[in-house]
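Read the structure below first, then the notes.
For this view, one protein chain was removed and the others were kept in their places.
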Amino acid sequence: MQLDIRDIRIHYGKAIAVDGVSIRVGAGEVVAIVGANGSGKSTILEAISGLTPLSSGEIWFGEERIDRLPAYEIVRRGLMQVPEGRRLFPYLSVWTNMQMGASLRKDKAGIRKDMEEVFEHFPILRERRNQKAGSLSGGEQQMLAIARAMVGRPKLLCLDEPSLGLAPIMVNGLVPVIKDINEQGVGVLLVEQNVPLALKVADRAYALQVGKVILEGDAETFRCNDVVRKAYLGG
Amino acid sequence: MTKGGYEVRKSTAVAVLFALVVMLALGALAAGCGEEKVTTTTAAPAPTSETTAAPPATEAPPATEAPPTTTPAEPKELRIGAAVSLTGLFSASEQLVWEGEQIFESWINTKGGITVDGQQYLIKIIAEDCQSTAEGSSTAATKLIDAGCNFQVGPIVPFTVIASGTVTEPAGVLRVVLYNCHTPDEYGPDTPLTFIANDVTTDFIQPDLDYLKANYPDVKKLTVLTPDDGAPPIFMPMVKEMMVDSGFELLNYFEYDMAAPDFTPYVTQALATKPDAMFFINGWPIFMGNMLKIARQNGFTGPIFGSHEDPYDIAEIAGPEASTDFYTHNIQMDSPKMTPLIQEILALGQDMFGKQSPTYVWGFNSCYCLVQAIEHAQSLDPKVVAEAWENMPSIDTVYGPGVMGGLKSYGIKHNVSYATPFSMLKDGKVEFIDFLPVELP
Partner (left out) sequence: MSGSLLAQSAVNALVLSSLYILMALGFALLLSIMGVVNFAHAVIYMVGGYVCYELIVTAGLNNWVALAITALGLGLFGLFLERFGFRPFFGNTNRIIVLTLAVIVILESLVNVLVGSEVRAIPSFWSGSFQIKGVWIAHERIIAFVAAAVLLIAVFTFIRRSRTGQQMLATSQDFVGATLQGINIYRITAIAAFIACALAAVAGGLMGSLMFLNPFAGDQMLVRAIQVVILAGIGSIGGVLVGGLILGVLNAFLPLWLEGSAVDAVGVAVIIVIMLFRPQGLFGHEA
């Protein structure tokens, strides 16, 4: 098991945002977390990346417990995240933003090669590589956020609602991107409100409601589930 | 470290900075109209209740009628307040003044203090910090009164003197200020309890002009640099008159901001008037020393006269190359021509503080004259002392014999006048020239 989230609870003050959630991602697996706004999806990803402390429970990555490590140490172990809001560096160029993704890498040649590869995925970023990140369109910014993480060569990549704010055509474009990332052996934990998209790429999924997992299973289970169909798949 | 915290932090930072800009603006404006403001600072801060006002020494009943030779009574303590800026822009030199006052305390008590009405008093000098501000000075005066000081020495800079006077005069405290720049609120008929025991602003001008005439016959055109402490508009007409009467031309005068980041703009303007000699009237050694350096760096080779500022400190700031042809009404510490008392003060300074400074002599002198007046009056009532002091036919100063003067110049006869020491900086060294007679009508 690559990522093992064991019965975690997270509070904001007295309010509980995540209530006894367990989620597992196997090596090379694509796992989705779906759920309505405010159900606690982003909070879980923040906890995984060490940005938000747990009230109880444990998070393991490979053979190591990571829930007390500083955020940059978690990245060092190969777990990266494309966070909600993208968190690009708006006054740095596209190129430099991508370089930042490789902050922990020392192999200059390797980084260059990977940048080239990422540019193959997102040709528009190559065109705009000298432009400031803040001046890109929403879709381009989302691409850049993903591209930046890819240059970091993570073992596991968490994506927080990559489809948010994208035009429908671009949303469809995400599918091959995620698949490609996965084909390189990278595990993916995908948080999405766009359930059809999630189910297109995920091997397994978890449905979250007010901080609790209410359904888990493979993509097929989800597609057949009445609740999911009614709530997310348009009947 | 939580996710949202960062933005919150930054916006708070921005808010704090905005608040600061506004405060800066108000502060700068307040400073800009400083003189008007200080005169109205009559409301003295409420006396702090935690100061357990020791029974004011002045109210102590005369201990005994018997002459002290028969039954030596217990000596009592007479408290004198020292209002000095121990912090802030003026602190460096004013701390030296305070050290000079402490030297006096030690010196007078070694001699057995003073005797008033048969009672022996040892002197206790208590300092309060004027913080180089007007507010600090009125607060210091109040605190000193709370501490039982009916006699005070200090402060020095005009706006601090004015602020302190708004407290001491109504309270009936006799005050010896250490300087005067001729603003009426500082010192005059409206401050009947204020005295000055040393030469001040305009006292130096005539001897300087006489010296110029005798030693630099080619010098005709003069330019003045002086702090913008509110006083120049008042004393500059007098200075100009003296200059003109002595056959010189005053080209212009420039007021500098004592808190300026750099005095170059002022000095270069003064030099642009092409003077033969310059007068730095008033201001501390840190400012004058810096201006002297800048003047020399900018090619000015004429003589410069710097009121009475400490030539050693000026040379320290200006550096050896620039420290030449600079004149000041101050002493050369290792000159054999110094009075025995000056030599004694400097030796005491070496013992007590491990160093010597002309400023010690200045601080010492005010206390020295004050206690002479008290002993002369044989009273601890400030009003009685003031009246007696005014009418003293002569008074001793650390520089030599002095007389009371100032009635014509200031409207009160509260200045101690004496032959003023005159020294010069030459090739980085202080050289004593002479004691010059000062006439103070």
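Residue numbering begins at 1 within each chain, and the chains themselves are lettered A and B in the order written.
The rule is simple: contacts are C-beta pairs under 8 Å (C-beta built on N, C-alpha and C of every residue); 3 or more make two chains touch, one makes a residue touch a chain.
Please read these numbers as outputs of a predicted model, since none were measured by experiment.
Asker: Of B:128, B:169 or B:313, which sits in contact with the chain we cannot see?
Answerer: Missing-chain contact among the listed residues: B:313.
Asker: Using the touch definition from the top, which of A:16, A:100 or A:231 touches the missing chain?
Answerer: Only one listed residue reaches the unshown chain, and that is A:100.
Asker: Taking the full complex into account, find the residue in A:18, A:88 or A:198 that is in contact with the omitted chain.
Answerer: A:88
Asker: Mind pulling the subunit A residues that touch the left-out chain?
Answerer: Against the left-out chain, subunit A lists 49, 51, 70-72, 75-76, 80-81, 83, 86-92, 96-97, 99-101, 103-104, 148, 152.
Asker: Going by the touch rule given at the top, which residues of subunit B touch the chain that is not shown?
Answerer: For subunit B, the residues touching the absent chain are 1-3, 5-6, 8-14, 16-17, 20-21, 24-25, 28-29, 31-32, 34, 86-89, 91-93, 95-96, 98-99, 132, 227-228, 254-257, 259-266, 268-269, 272, 285-286, 289-290, 294, 297-299, 310, 313, 316-317, 319, 321, 353.
Throughout what follows, only the chains that are shown with their structure count from here on.
Asker: Measuring from the mean C-alpha position of subunit A to the mean C-alpha position of subunit B, what distance in angstrom results?
Answerer: Once rounded, the distance between the two centres reads 72 Å.
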